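First, the structure itself, so that you have it in front of you.
In this view, the complex is presented without one of its protein chains, the others remaining in place.
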Amino acid sequence: MLQEKIREKAKELLEKKAVDLVIGFGEWTLPLRTTPLFIRTPEGTKNLIWNSFCENNLAVYIHKFSQFKVGIVVKGCDARSITALSLEKRFKPGQLFLIGVPCQRMVDRRKVNRAVKGEILQAREEGDLIYVKGEEFEVSLKRDDFLYSSCQVCTHRNPIHADILVGDPVEESPLKEPYEEAKAFEKMSPEERWRFFEKETSRCIRCYACREVCPMCYCTECFVDSSNPKWIEKGLSPSDLEFYHIVRAYHQTGRCSGCGACERACPMGIRLTYLTQKLNRDVKELYHFETGIDTEAPPPLSTYEIEDKQDFIK
Amino acid sequence: MKNPYLPIRMVVKKAHVETTDRMLRTLELSFLNEEDAKAFRFIPGQFCELSVLGKGEAPFGIASSPTENGSLKFTINKAGVVTTALHHLEEGSEVGIRGPLGNAYPIDLFKGKNVLVIGGGFAFTTLRSLIVYLLHPENRSKVNEITVIYGARMPGLLLYKEELKEWEKRSDLKLVVTVDWGDKDWKGKVGLVPNVLEEVAPTSKNTYAVICGPPIMIKFTFPKLMVLQFPDERIYTSLEKRMKCGIGKCGRCNIGHLYVCKDGPVFNYAQLKKLPKDY
Partner (left out) sequence: MKLKLDKKDFKPFLQSLMDEYDLFAPVQLAEGVSVFRKIGHPEEVDLSSANTQKPAKELFFPQSEVMFRYEKVGNQNQLLSMEEEKRERILFGARPCDIEAISIIEKVFVGEEYTDVYFLEKRMKTIIMGLGCNHPLSTCFCSSAGGDPFLRAGSDLFFIDLGEAYFVELLTEKGMAFHKNKFFKEADPEDLTLVKELEEKAFEKVGYAVPVEGIEKRLDLMGESSFWDRVHEKCVGCRICTYLCPTCHCFDIVDEGEHPCGQRVRNWDSCLSPLYSLETSGHNPRPTCRERTRQRLMHKFNYFPKNFNQVACVGCGRCILYCPVHFDIRKAILWTSPKRPKRYEER
C-alpha cells in the first residue's frame, strides 16, 4: 500500500538522519481534507497518510525550509514543480529527497460537497468509491465522477526525477483531452472570453492565496506589492483585479506544472486553471517545452535562441 | 463629529538641509488657518502624521517645542516614498498634518528632578523639543540639573548644529556632543555614546533618563545605565514602528497589547521588559 511505503521510507530517512524533516500529508479535523505534516522523528511518521484528498502541492514549502535537508512527498505535478525550481536554483543539490507517489488523481472536495444536501461529517475512501455521511444522509459516490479538472487532463501522474517511487507507475492516460479547459476557452469569442474572465475575477478579494500556495511564486517583492513603481492599487477596482490575475498567470509561463493548487486554494471559487493551461499549451506549441520534464533545458522565457519564432513581428 | 483621519492644511515656511549627506531636512511648517494654530497644543515627545497628498502619510516626532510659538519643526530622514516627497517640497508648498498624537515625555515626573538626555543620530528630534522646552525660562527652574549627551557618526551628521553651539555656551545645561569618527575640523569629543556616558557618569539619584537613538546604540547604552544604577522606571525611550492611522485603529503598530501610536511612543524600560520583542 502506498501509505505504508511512504511511512516506511520517511522513517528510514529520519532514522538514518538523511533528512532533518519529512513533509507529507496527514489527517486533521475535517472530512475530505488532509493537511501538510512536518515530521521530525521516526515515530512521528506513523501519522503520514495517503489518499485522494492529498491535494496540496508541498513543493511550496521548499522556500520556507530552505535551511534544512527535507524529504517531501510528491505527486507527479509536485515533482515537476520541484524540477522547475531546481532550474531556477531555488535549492541546493542534495537538499531534497523526493518520495514520489504515482498519483491516483485527487478528488475535488467542493464537487463532493455540492452533490449532497447538508454538511458532510464523515468521509472515507474505499476502492473506487467515496462514502460520505451527514446528519441526515449517507451515500456512496463514484470517485472518478468527482476528480479535479486539472487531474482529469493530467499526463504526468508519475513523479519523474523522484528519488524513489513508492508504488508501481500508473498509466499516463488522461481522462479528458489534455488542455481541455484551455481549448474550451479558446473556442469562445474575444467578447465571451472577456466576460468570462471579468466575471471570475470580480469575486477576487486579494487574499493572495493563489500566489502563496504556488511553489513558483517566491518573489520577495511581488509586483502587486511594489510601491515604486506602483503597478496597481491595493483595493478592489475591477481593472486591478484583472491585472493581478492575468499578470500572475503570465509570470507562470513555462514554469507552471498545472497542479491546480491556485484554484483549489481560492475561497471565492475563482476559476484559474484555464489561464495557466492556455499558457502552458502555447509554450508547448511555440517552444516544445513542458514544465519540469527536462532537468537541463532552461525555461523558454528565461532564454533567447536565434531560432526563436519571430513571426509575430509583422 | 470630528473625523480623525482628515489632515489639516499647513504650509512649508522654511526648509533647510541639516546634514552633509543631505539625507536629513528640517521643515518649518505653519498653519494656514488661525484657529487650527490656536487649537494645536502639544507636549514634547508627541508626534504628528504628515501627509503629502498623492504620496502618503508618515509619522514624525515634533522637533519644535511648545514654547516656540507659531510654527512646527520636523526633521525628516529621506528613506521612502513619503519622506522623499517631503524632501522635494519647496517653500510655500502645502502639507497635511494630523496631530498631536501619542503620549509624551513625562514632564510632570521631571519636576524637581535631574534630567539626563541621551540622543543618537537623527533620533534627536523629539529630544530637541524636550530640551528647548526645559530650557525655557518658565520651565527651567522646575527641574534641577540637565545633562545632554548627543552623538552622531560624523560631525556633518549632527542635527541642529547652530543650536548645539548656543547650548554649549549655557551654564544651566551640561552638553556633551560626540562623534564616532571626527574630521580635521572637529575639535570636540570623539567616542561612542555609551562610552561617553560611562565617562560623564551622571548621577542616577533623583534623575530621569530619556534615551532616543538607533537600536544598536540603545542596546549598548542600556547596560551602562544599569551600571550607573538607573532603575527601569526612570529610563524612558521613544519607540518607532511602522504606523498608518496613528490613533490606535489600524492595528499595525502594536507591541503586545499596547499601541505605539496611542499608548506610546514614549515608554519606560519597566514597561518594555514586559512586552514581546516586536520592535
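Going by the order they are written in, the chains are A and B; count residues from 1 in each one.
As a convention for this text, contacts are C-beta pairs under 8 Å (C-beta built on N, C-alpha and C of every residue); 3 or more make two chains touch, one makes a residue touch a chain.
On a predicted model such as this, the values are computed, not experimentally measured, just so you know.
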Residue of A:Gln3, A:Gln95 or A:Asn113 touching the missing chain in the full complex: A:Asn113
Hidden partner interface residues of chain A, rising order: 26-30, 33-39, 44, 47, 56, 60-61, 64, 110, 113-114, 118-119, 121, 135, 203, 205-209, 211-213, 225, 233-237, 261, 264-265, 267-269
Contact set of chain B toward the excluded chain (per top definition): 1-7, 9, 11, 51, 53-57, 79-80, 83, 90, 92-94, 96, 215, 240-242, 244-245, 247-252, 254, 256-257, 276-279
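Just so we're on the same page, only the chains that are shown with their structure count from here on.
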Between chain A and chain B, centroid-to-centroid distance (C-alpha), Å: 51
